[in-house]
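A single protein chain has been omitted from the complex, and every remaining protein chain is retained in its original position.
Showing chain A:
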Amino acid sequence: MSSSSKKSKTLDPEKGQHLFYQMLLIRRFEDKSAEQYTKGKIRGFLHLYVGEEAVAVGVIQALTEEDNILSTYREHGHALARGMEPGGIMAEMYGKQEGCSRGRGGSMHLFDASRRFFGGNAIVCSHLPMAVGMALASKKQKKNQITCCFFGEGAAAEGEFHEAMNLAALWEVPVLFVCENNQYAMGTAIQYSHAVLEIEKKGAAYGIESTAVNGMDLMAVMDATDKAVDKIRKTGKPYFLVCNTYRFRSHSMFDAELYRDKKEVEEWKKADPIPAFQDYLLKQKLITKTELEKISARVDKEVQEAIDFAEAGTWEPLEDLTKFVYSEK
C-alpha cells in the first residue's frame, strides 16, 4: 500500500475541504440510506459505497464537466462526487418522479444527462464496452473528452472486460478504466474468482498503461488519477487504474456477511479514508476544528434535506406509464 506521503502535489484548503465534504456526504448519505431501507422507504436492491469513498472522490475530482462517467450498481458515491443532487438521488431510490431518473431506475440506475452521468449500469461489466464506444465517439467528433468507467474486480472476470480492453487499445480511445477492487464480488473473495490477483496486470496484456493504487488513501488516488487523466489527454489512449479498497458494509441489504471474518472488516476499518484524510487536513493546517464541525453540520443538513425532498416527492402519474419506451418525435 502506498501512503499519503507519496503525493506529488499540495492541496489548497478550499479543495481539501471540498473533498472532505464530499467523502463525508457520501458516508452519511449511505448510512442514512441504509436506515431508510430498514424503514421500508427504499425498496429493491441497495448497494452501499461505505468505505470506498476515496475512490469516487479522488478520481472524479480529476475530470472536467465535459467528461463522461459510467458506473456500476454501487454508484451513489460516484453520483454524489459528480455533484448530482442528494435529493434527486434519494428521491430516485424512493421511486419518486423528482428522482434523477424520474423514479424509473431506482438505486442501481441513477442517470443525469446534465452532468454527463451515464448510470448506474446493473449488469456487471456491460458498461465497459459502452464506455469504449463513448470514447470512440469523442475521438471521432474531436472532442476533448475523457470517458471514465468505474467497475468492480468482479467485472474483470467477465469476458466483456477483455473485449472492452482490447477494443479500447486497438482503436486508441480516451477511456479511463477504474477498477474498484473491494476484494469481494458479492460474497466471493477475489482469490476464489481470479487466477491473478493483481488486476492491473490484465491491462498490460492489451498494452494499456496500468497502475494500482491504495484506494483507501484519497491523496494517492488523486495523484494517480491526475497522472492518468493527464496521460489520456496527451496520448488519447486508454489507461487502467486499479484502486484497492474495501466496503465496510454488506454487499447489499440482504447480505448477512457470512463469507468474511468480522476481524478482517475491523482491520480494514483502521484504514478508513475519512478519518485519515481528516487527520491529514488538520496536520497540514488545511482545516480547523471549527471548519470540520461546520462541514459535518452541513452534511447532516443536506442528508436530511435529501430525505425531506424524497418524502415530499410524488409518484409519476399513471398516464405517463408508457412514456419513454420510444423517443418522442
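As a convention for this text, a residue touches a chain if its C-beta (ideal position, glycine included) is under 8 Å from a C-beta of that chain, and two chains touch if they have at least 3 such contacts; residues count from 1.
Keep in mind that, in the parts below, contacts and distances are computed from a predicted model.
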"Transport permease protein", "Phosphoribosylformylglycinamidine synthase subunit PurS", "ABC transporter domain-containing protein" or "Pyruvate dehydrogenase subunit beta" - which is the UniProt name of the missing chain: "Pyruvate dehydrogenase subunit beta"
Option from A:Gly16, A:Gly105 or A:Pro238 whose C-beta touches the chain left out: A:Gly105
Identified contact with the non-displayed chain, of A:Pro13, A:Pro129 or A:Gly236: A:Pro129
Touching residue (missing chain; options A:Pro86, A:Gly119 or A:Gly313): A:Gly119
Residues in chain A touching the chain absent from view: 68, 99-105, 109, 111-113, 118-121, 123, 126-138, 140-141, 147, 159-160, 163-164, 166-167, 170-171, 323-327
